[in-house]
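Dumping the structure here so I can ask a few things about it.
Every protein chain except one is present and positioned as in the full complex.
We call the chains A, B and C, going by the order they appear; numbering starts again at 1 in every chain.
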Amino acid sequence: MNAAANAAAATPRAEATTGLPAELSRRIYDLMLQSRLLEERLITMYKQGDGFFWIGGPGEEAFSVPLGLLVDKGHGPDHDYLHLHYRSSGTLLAMGADPVDSLRQMKNTATDPYSKGRNFVGHFSVRKWNVVPVTSPIEVQFSIAIGTARAQRAGSGAKGITIVQGGDAGTAEGDFATALVWSSRKGNELPLLLIVMNNRYGISTPYAGQHGCDQIAERGKAFGMPTAIVDGNDPVASYHAIQQALDYVRTERKPYLLEAMVSRLRGHSSASGANLVRGELDCVERFEHKLEEHALMTRAEMDQLREQYTQHLLDASQQVLREPQPEPGAVWDYIFADEDQVGGRS
Amino acid sequence: MNAAANAAAATPRAEATTGLPAELSRRIYDLMLQSRLLEERLITMYKQGDGFFWIGGPGEEAFSVPLGLLVDKGHGPDHDYLHLHYRSSGTLLAMGADPVDSLRQMKNTATDPYSKGRNFVGHFSVRKWNVVPVTSPIEVQFSIAIGTARAQRAGSGAKGITIVQGGDAGTAEGDFATALVWSSRKGNELPLLLIVMNNRYGISTPYAGQHGCDQIAERGKAFGMPTAIVDGNDPVASYHAIQQALDYVRTERKPYLLEAMVSRLRGHSSASGANLVRGELDCVERFEHKLEEHALMTRAEMDQLREQYTQHLLDASQQVLREPQPEPGAVWDYIFADEDQVGGRS
Amino acid sequence: MATMIQAIRMALHVGESRLGVTEIFGEDVGPPLGGVFTGTQGLETTWNTPLDERGIVGMAIGLALAGRRPVAEIQFCDYAFNTIDLLKIAGNTYWASGGDWNVPMVLMTPVGAGIRGSIYHSHSFDATATRLPGWKIVMPSNPRDAYGLLLSAITDPNPVMFLKPKALLRLKGKPGEEIPGAPADDRQLASMIDAPPADKRAGWKPTWPALEDLFIPIGQARIARPGTRVSVLTYGRSVPMCIAAADELAAEGIDVEVVDLRSLHPYDWDAITESVRKTNRVVCVNEDTEITNFGEHLIRRLVEELFYELHAPPRLVAGGHLPGIGLADNLEMASVPHKEGIKAVIAEVARHEP
Partner (left out) sequence: MATMIQAIRMALHVGESRLGVTEIFGEDVGPPLGGVFTGTQGLETTWNTPLDERGIVGMAIGLALAGRRPVAEIQFCDYAFNTIDLLKIAGNTYWASGGDWNVPMVLMTPVGAGIRGSIYHSHSFDATATRLPGWKIVMPSNPRDAYGLLLSAITDPNPVMFLKPKALLRLKGKPGEEIPGAPADDRQLASMIDAPPADKRAGWKPTWPALEDLFIPIGQARIARPGTRVSVLTYGRSVPMCIAAADELAAEGIDVEVVDLRSLHPYDWDAITESVRKTNRVVCVNEDTEITNFGEHLIRRLVEELFYELHAPPRLVAGGHLPGIGLADNLEMASVPHKEGIKAVIAEVARHEP
């Protein structure tokens, strides 16, 4: 942030043109950049053998960063519950997560705060911020999110809402329908924001030919919930769309389905090489042009930021390599919340 | 049929007014009555202790009978596959099933052709007519029906289509969404007629408060499939609605969602007493008035039919009580289609 | 004396009135029905869910994550087999998050045969349940244990599965199986807590007795019948059958000890080994299908640890490896253990000459 802060003070002109206060635009850019560079560092670690698997969010920053800035962060039903997917690093960074913790999970160190070296990178868990554990099975978060949302339903007195996020292909799972059905029950509606990140692929399978609807958002209509589609490569449009959706869910205590059209800049995961994909729009690049155009930041400032974060992440990754791996016996920790009393070992 | 056949020859007037040829109207009535009397006999058997459980179709005859008359009956993909539910006795009788076989399943005799005394009444299985086994788990038939439909998809050369039927509450299961998603894939559509029998209850739970849509049919729209809602207590309207839906699916080889509003005249099952429920419209009674009104049948003819079938079913039930029960060792039959080779017993 | 289903209802009342239970839900769990077995009649926090088992389990997990204390029901365990992935998540969330999020939920579901329920109202769930690491699994065999185990389940910080032996739900407790605070007189209790017939139910409210706490620790077995010659390790519906078999065998001079595990996970290894060390002979009895069966785990561990103390081959009496349980009497009887069969195996083991 500091570097960005040094930039010229916001000008109303800029605000008018980017559609967001200058300071906020710079803040969003700063976080998008951090998030992008984090993913690039993770990919490099993977390619250097410092991690077994990479999956993440290059191409979703323009949406995930505004989401992280707009959530009501905190613990308990008075704040927002987040059921995210494995491409949500931008949201976590915007909420204040330390990028180094993602490097720890990448290297599956004992110091990994999200899973203690047990889970793949991108599988966040931050109880103090209501970020429930990201699960690998696609779409189950939609069946689970209705539960935190019910704890916040109209009449419960809770101020927070529940946000659940997944991909486009995953909406074919019954769990997506479960969330639509359970959140829209007449008289029993749930304060649930359903977010579909549509990158038009499920691993190698294109959207076309797999769905009966041109847009996943259409599926919300039968359930009487408002729906919207936003250019998830545009942080300004995303910011406004998320804000509008959140306002509706917060005040109405009813569900809302938001579909964001996004890019998949590094393909599905390390399993498909994690190399740059041609023909996919890069939201960071595009926003940089916009910031330059509107004189909100100079190329030099942006280059400096990039350099600074790149160096920081490089140093951090070297630090992480020196951190301890989990002990073999650690597999027996955290099986039960009271005592680790295991059948066959009681 | 004989008795009905004796009735006065069809008159164009009658046709104009019932909306179906006189002969067909009488045929439908005859089958609705048989189906109703069969269910009443089954309930009596249950109450007399000649069966452990009853569930069935009183209140769905006006829809299920026309459905049975309109299906393309036969074996293999050139004929229609039927994935029915446990209230489909009218459809089976209209297809030519012998009511006595239902009494056998009720009494779980070894002679029960549908399950050899293994399954509850109403759990039909008639391979020679493409009637796949009715399963107790709600809605799974919707996930299975996409398979028979795929065997019949455009380009396969198959002439038949697939018909799948379930209740209203069951549409909350992910399997209903699975059928919607898989049958409507653009360029890969399936010739599938989805039928929802909406009696506004799931056991004790009313429709209101459980769904976000006023009608289940709305859920088909997002998937670009035609939908219709029909008064399932009116055999004439049902006949036309089913015919229209079948024509579309047969010619377009694409899915169609048809919702029939029906009654549940005896409650959910024997578990809730199987007694007459007040305030539910009786489709047989209503059709009798119509037939009388249009001079298609006289009260006397209808009474005579009722008496004749009642007596026949009574005799048949006494006959069935004398039929053998399955042998204990029979549990080991039909585990594998090649040989009954069971692990631990090979 | 209370029936098991009344005991469950009373435990849920205690749960929602003073142990922090926030909601009790499932298909037909709320008014007007109050559960297909009447187990949730007259309670304050019950509600009816959509017909979607995945939603029910997901809802319970989510509520637990949000700090509520949900008790969810799957109407019959036969319909829980499309939720195993979610049950695994409930069991692995605490572990996968390195201790960050625990999932305090209770899942109740009726299990087993005995009511001529045919293929889909007769499944057992114990073998499947014991394959869900991170879950605690309990299964009562009498009303008092049902009450005490459910209170413990409700207050446990982990996911706990409460398996209800369908065939025992309507059986009254025997002496020693009292529910603390519940009136001993059946008719009095029924008039207080059993809902009137559907048509007279509108506006009805139960009068709850002054129920006392009873926490039967999860992981603690009960010697249902002390004996010296053979140890029978069992639970749920099989317990009364094994006791009846044991009583008949006593007449033949065979003194059988029946160990009611009550908790399948964690299970009471100390009680099991103590009994087997005493009798040197063991029979495991349960209703689930025989291949990859929880009783086989107990036998495997016993032969690993107590091989030379076994004076006869351990035996398993379980359900046949069949695709389903058929409706006809003959079919159901031929598919799951019954007193005569259990008796015969126990006698064989007892009379076995090393």
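Going forward, contacts are C-beta pairs under 8 Å (C-beta built on N, C-alpha and C of every residue); 3 or more make two chains touch, one makes a residue touch a chain.
What you see is a predicted model, and the numbers here were worked out from it, not measured in a lab.
K.L.:
Which of the chains on display does the removed chain touch in the whole complex?
P.N.:
A, B, C
K.L.:
Just one of B:Arg41, B:Lys73, B:Arg87 or B:Arg118 touches the chain that is missing; which is it?
P.N.:
B:Arg118
K.L.:
Which of these, C:Arg18, C:Lys174 or C:Arg300, touches the one chain of the complex that we don't see?
P.N.:
Checking each option in C:Arg18, C:Lys174 or C:Arg300, the one touching the absent chain turns out to be C:Arg300.
K.L.:
Name, in rising order, the residues on chain A that touch the hidden chain in the full complex.
P.N.:
Interface with the chain not displayed, on the chain A side: 52-53, 108-110, 115-120, 135-139, 169-170, 172-174, 202-205, 209-211, 271-272, 325-332, 335, 342-345.
K.L.:
Counting contacts across the full complex, list the positions on chain B that touch the omitted chain.
P.N.:
76-77, 81, 112-116, 118-119, 123, 125-127, 132-133, 135, 137, 140, 142-152, 162, 174-175, 178, 181-182, 185, 333-338, 341-344, 346
K.L.:
Suppose we count only contacts with the excluded chain; which residues of chain C make the list?
P.N.:
Residue positions of chain C that touch the missing chain: 54, 79, 81-86, 88, 91-92, 94-96, 119, 127-128, 130-131, 133-134, 265, 289-297, 299-300, 303-305, 307, 312-316, 321-324.
One rule holds in what follows: only the chains that are shown with their structure count from here on.
K.L.:
So, comparing C-alpha centroids, which chain is the farthest one from chain A?
P.N.:
Taking each chain's C-alpha mean as its centre, the farthest from chain A is B.
K.L.:
Could you grab the centroid distance between chain B and chain C? Build each centroid from C-alpha atoms only and quote it in angstrom.
P.N.:
A distance of 37 Å separates the two centres.
K.L.:
Would you kindly tell me how far, in whole Å, the mean C-alpha position of chain C lies from that of chain A?
P.N.:
Centres of chain A and chain C (C-alpha means) sit 41 Å apart.
K.L.:
Could you tell me the distance, in whole angstrom, between the mean C-alpha positions of chain A and chain B?
P.N.:
47
K.L.:
If I count partner chains per residue in chain A, which residues reach a count of at least 2?
P.N.:
Where chain A meets two or more other chains at a single residue, that happens at 174-175, 178, 181-182, 185.
K.L.:
Counting only residues that touch at least two other chains, what does the list for chain C look like?
P.N.:
Correct list: 50, 52, 54-55.
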